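Only a single protein chain was left out; the remaining protein chains are all shown in position.
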Amino acid sequence: MSHDLARRLTAELEAIELIDPHSHINPHSAASQTLADIMGYHYYTELAHSAGLAKSEIEDPKLSPKEKVGRLVPSLAKLNNTTQVGWLIELCQKLFGFTDDEITVENWEGLYDRSAALMAEADWEEQVLQKSNLKKVFLTNEFDDPLTSFDTDRYVPCLRTDDLVFHLSQEVVRERLAKASGVAIEDELSIANAIGKLFDHFCQRGAKACAISLPPDFSPEGVSAAAAGNACEAVRDGKDDPNARRTLSQFVFWTLAEQCAAHRLPFDLMIGVNRKVYQQGVYQGQDLFDSRVSLIQYQRLFNAFPEVVFPVSVLSQMAHHELVSYAWIFPNVLINGHWWYSNLPSYIEANCRVQLEGVPRSKQIGYYSDMYKLEFALPKFSMYRRILGKVLAENFVIGKGWSEERAVGLGHQLLRGNIETVFAVH
Amino acid sequence: MSHDLARRLTAELEAIELIDPHSHINPHSAASQTLADIMGYHYYTELAHSAGLAKSEIEDPKLSPKEKVGRLVPSLAKLNNTTQVGWLIELCQKLFGFTDDEITVENWEGLYDRSAALMAEADWEEQVLQKSNLKKVFLTNEFDDPLTSFDTDRYVPCLRTDDLVFHLSQEVVRERLAKASGVAIEDELSIANAIGKLFDHFCQRGAKACAISLPPDFSPEGVSAAAAGNACEAVRDGKDDPNARRTLSQFVFWTLAEQCAAHRLPFDLMIGVNRKVYQQGVYQGQDLFDSRVSLIQYQRLFNAFPEVVFPVSVLSQMAHHELVSYAWIFPNVLINGHWWYSNLPSYIEANCRVQLEGVPRSKQIGYYSDMYKLEFALPKFSMYRRILGKVLAENFVIGKGWSEERAVGLGHQLLRGNIETVFAVH
Partner (left out) sequence: MSHDLARRLTAELEAIELIDPHSHINPHSAASQTLADIMGYHYYTELAHSAGLAKSEIEDPKLSPKEKVGRLVPSLAKLNNTTQVGWLIELCQKLFGFTDDEITVENWEGLYDRSAALMAEADWEEQVLQKSNLKKVFLTNEFDDPLTSFDTDRYVPCLRTDDLVFHLSQEVVRERLAKASGVAIEDELSIANAIGKLFDHFCQRGAKACAISLPPDFSPEGVSAAAAGNACEAVRDGKDDPNARRTLSQFVFWTLAEQCAAHRLPFDLMIGVNRKVYQQGVYQGQDLFDSRVSLIQYQRLFNAFPEVVFPVSVLSQMAHHELVSYAWIFPNVLINGHWWYSNLPSYIEANCRVQLEGVPRSKQIGYYSDMYKLEFALPKFSMYRRILGKVLAENFVIGKGWSEERAVGLGHQLLRGNIETVFAVH
């Protein structure tokens, strides 16, 4: 009965039109053209590589899309236990009419050709959005993205700030900033000024969030104008000075928080990624983390900007209890989705359950896809809805005696309602 | 069937008269007078504040109790998913005859008035104890509490030592110590002497434990008399010397352990709280933690005092595996309850299950209320008993083929038996 109940609740959740609050979609090419766009997603290349496929086999730029898929397929037999391959099968079944439950050396070519034909249809992007019940998708735009030539109502701009915070010591990044903002980058004042221009531009184009991913050892703090000025000078003079780079990062980060306050923009913090840990890994399959991170590092930030909403994602499962606790008392700290290495059903279920036990319902953004291609929203949100349906069934309808309608209402708030409230989208 | 079995076991557990081994009850005013005493509990004020209610709305000293409740009630709709609000509803139903399953702007006033009438009855405190099946409640007394004018058999004194360890560098605390002990505080010897007097006084008044909450970075170690003497001098001279303060903390903490040994008093360690992280938070809603803490920091202490029993609570869920492992081999390390941010059903169930798998049954104190007002024992212990009943059903009756009677015996030991043995109460 608990299973039937969960299935009923999940079906209700499936009827809710989605707004996806975080993705890496390119709005000029949102949907895939071939199965290579889908299986080229780092999840499959990195897992196949991890299971033994040489990087050179799949990253040869001369490979045709079909050859690339053909080279990846034999590895799937070693990965068919994984959630990630589960997404692949489900999306092939639901979007391409695939009827098998494994992609094999025997059946992949038929799937490839049939799916290519479907993806070539003029309205494929529309079809995917419709079948996925997806209304809007948040992007993650580089700071110098002109944000032109796409429907910003459907594909909601979001200012990605990793380069600004961590790479402004590179001349090329400063030049990009100067060009994008129209401000000559000379000192801390011009940097702050330029960043202000970016925010103006992004907000005029309908941006709904500022976002950044942060390494485990980052600890935001305000820096004095003098210190920021000195750091700018050292960097501009080309000095290889780690302290100056660190001070500049702090200054830029703090300036972003100030701009979020000024523009009433939520600041998505994605905390805990170490870049390029596995140096010879495949494209986008090189990053890991150090679970020794604490939200206490963000204490000053959360106290200094009570007016800024911080939807926080943590990469390490070990940080989730802190996130629950910080969201429990800090009004401006929200829990945001289930990120990357924590985006596995066991973790999602445990986290979903405990945050519904301890954190106000208004402060939890249930899920985002983090997808690069539009076809992934369907299986990823399906996974989340099944888990949410199960938790609502067990903990609320059975555990607390709630009506099914009331439980679905809670599910709606996590899946959609809070996204509308937090990001001011509808 | 597993559900029915769990319910049967839970019912048996409910028949066990409770001794609550840790609370913050004021024995001179143990029960509540109005719903404001209950909803003023920091769980509700901090969650309401976290969900958007301004601190000034609820901390205005001119507010009447009824107005305060009236201001908190609208926020409950954002919190009705939480365990904490679950306790509130259950206690209103079981103690005040509340028949709805939500407290709303429509129904709160009736509840307020009806409950106020009940709480005004002369024997309300007795009623609560009886309905909660509660025999004794441990207190957490400040070191200078005279411990007079209350029934120390029912309300068991317990020496709270946070101020001694962490604030003795403040003149006001040294004066309190001098006054309470009758010893002039001049040097390390007089401090040790004064602390000995406190233990004598507390033990004469029936104290059954010494207790302290500790920040994540604390690492107990013995200090030489000379070092302690120098630290005392620096502090007495009013020097702002963090090293002296730290040495003094170490000295006082170690002296407490020595006194626990001398007086055969268990030393409750509550490990891992960072105070005032959220500086603008509501009263008692400002503390958090850093999960980067390890029991290895207590290695010297556990080795140096084999004759002292240390019931240990950890604030971070991440520290529980270490606690299981340390209690597994150290005879003097016990597991004590489920504390604060770890006091959520998901964490309790997981922890209860694993510590019953790995740690001797004689070394686990199942639960304490941590309550400020007597009415909270009922829903909090109810929550724990439901979880314990479920774990006993699944892991022992079903999993190991134990009889129900044998499983209830194990439950009795966790809920009551070990408290009698460890703290010498009956």
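Lettered A and B in written order, each chain numbered from 1.
Note that in this section a residue touches a chain if its C-beta (ideal position, glycine included) is under 8 Å from a C-beta of that chain, and two chains touch if they have at least 3 such contacts.
Since this is a predicted model, take the numbers as computed values, not measurements.
Looking at A:51, A:105 or A:120, the residue that reaches the missing chain in the full complex is A:51. The omitted chain makes contact with chain B at the following residues, 292, 294-296, 299, 302-303, 306, 318-319, 321-322, 324-331, 350, 353-354, 356-363, 396, 400-401, 410.
Residues touching the missing chain, restricted to chain A, are 46-47, 49-52, 78-84, 86, 101, 274, 277-281, 285-286, 288-292, 316-318, 341-342, 344-347 (touch as defined at the top).
The criterion applied here is as follows: only the chains that are shown with their structure count from here on.
For the copy pair chain A and chain B, the superposing rotation over Cα atoms measures out at 120 degrees to the nearest 5.
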